[in-house]
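As you look at this complex, bear in mind that one protein chain is not there, while each of the others sits in place.
Coming up: subunit A.
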Amino acid sequence: MATRPTTPASPKNAKIKSPSPGCPVFGCEHVQILLCQSQEVMNSSIAHYKMILRGIFDTTPILSQTSTNQEGRPVTSLTSNYLCLQCPVTLSEEDRLKHGTEKLHRFYVDSRTGALYCQICDDLVWDPTLEELRVRKIGTGTFSTNRKRKHDELFAESSKEDPRIISANTTVASCRASGLRGIYNAGATCYQNVVLQSFLHNPLLRNFYLSDGHQSSECSISHCLSCAMDDMFQDFYALESTNGYTAANILSGFWISEKKAFENLVTTKEQDAHEFFQFLAEELHERNGDGKRPQSGSEHTCNCIIHQTFYGKMQTTTTCQNCHNSTHAVQSFLDLSLGVDTLAQRRAKKTGQKLPALTLGDCLDEEYVKSDKCEYRCHKCASIQQARRHTSIKRLPNVLSIQLKRFEFKQGKHDRAASKIDNPVSFPLQLNMLPYTNRARNRDSRENLELERSCTYDLLSVVVHVGEIETGHYVSYCRVGDQWFKFNDHKVELARVSDVLGAQAYLLFYIIRSLA
């Protein structure tokens, strides 16, 4: 494939994927015959396949979904059509065989997925070369290898690197070591366990620690939490043990830590998982990053793994209603905290339901689409003015963490007491964050598709709080590949997507689909 994406029209010869052990070179004998005929046939076949894929994934689906029937009339179908790989024609499934017999064209591309169908095999064929193009197109929107890394690769079980270098320098974990283990509850520590599980199944953090990002053998800091994390990742992904894990080092690092901001956390009482998440992120940032404490409200940038993974930036624009002068303030964020309470109350009044259901989109709209009024001191007018304030996301993080503010202090009759908001908030498996960024305003439909793709997130893990505020319990769901698992302290169970989506989420972790 072309190594230089900037010159797509380069006359470079197409190449098949170089053979690797344990992988056949072609998807089937017939693809082999097609691609081995001559360099020209191979070039044109691959170029045509790329063109078809562009047509499917970059333009409106109506084109590939429309075929011409026997009478020459266009027919649009909801189900798959087949695009001939050898000539520019779109066929319905019924006409496919006829075309093949007439023209001796044997390869067709499924119009909804881009998958290759071989008529002689009468089966879908997963050819390594063509399949790589398809997966990359779906993942990143581009065929080039060096610009973006495919999201799938993080989960995939294969490697591009030279196997000899790898086998000489690494030790291989058992096939049993899957990273799926529970963590024992050390006495009201389930709020830690859920956050640790979501870190353990975060591909970015996993890759960082498993590639010796922070080696506990080289670190001299006593009771370093990052070392404890390193050890934990080792134990999860390299040991065969299926028993629960005892996070003793995390726990002692946590007790010994001197973070004053999280003093509250260090008790033997059940605590807030979100606070622990913040604590852990800050602690790991300090151990791996520039050592500076992130100032809340400032635009703090750092190259540490925590910043690379979780931190984004948001921009608040304040526009004076008098002179229409606007000021921008940018600050970094570790997570988005979304209010549920006011929205739920408003919805309850409107619909009369006791616990009206909300969506994640509702909550995001409230914070990052709508603007609110405030008073501020305008420099231009040199006086206090009414102003409109709008917050949007300036830079999206690789892993977007969202907190649904289910725990609120409410002014009761006698005192302020924490209460839990039990409204169901539905959340999607796939989240498009484009409407909440500051680029959402200037829309250009052509650019939009690309932009939207770069703002697409997939759900990675969900932290759920069950029960009452004081007596509740935390469980979490994490996705490994396409399979969801439920982590309830030391117990790990299979989970269905419906279990995950039906859960009362407290923290949500979304991972970006294509890494820039």
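By definition in this document, a residue touches a chain if its C-beta (ideal position, glycine included) is under 8 Å from a C-beta of that chain, and two chains touch if they have at least 3 such contacts; residues count from 1.
By our rule, contacts and distances are computed from a predicted model.
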item	value
Choices "Trafficking protein particle complex subunit", "Helix-turn-helix domain-containing protein", "Replication factor C subunit 5" or "S1 motif domain-containing protein" - which one is the UniProt name of the chain not shown	"Helix-turn-helix domain-containing protein"
From A:38, A:303 or A:471, residue that would touch the chain that is not displayed	A:471
Contact partner of the left-out chain, one of A:45, A:119, A:189 or A:318	A:189
Sole contact to the chain not displayed, among A:242, A:301, A:345 or A:383	A:242
Selected from A:46, A:109 or A:227 as touching the chain missing from the view	A:227
In subunit A, positions touching the absent partner	19, 21-29, 32, 77-80, 110, 112-113, 115, 121, 123-124, 126, 156-159, 161, 163-167, 169-180, 182, 184-190, 206-207, 210-212, 215-218, 223, 227, 231-232, 234-235, 237-249, 251-252, 255-258, 260, 263-271, 417-418, 466-467, 470-473, 475, 482-483, 485, 488-494
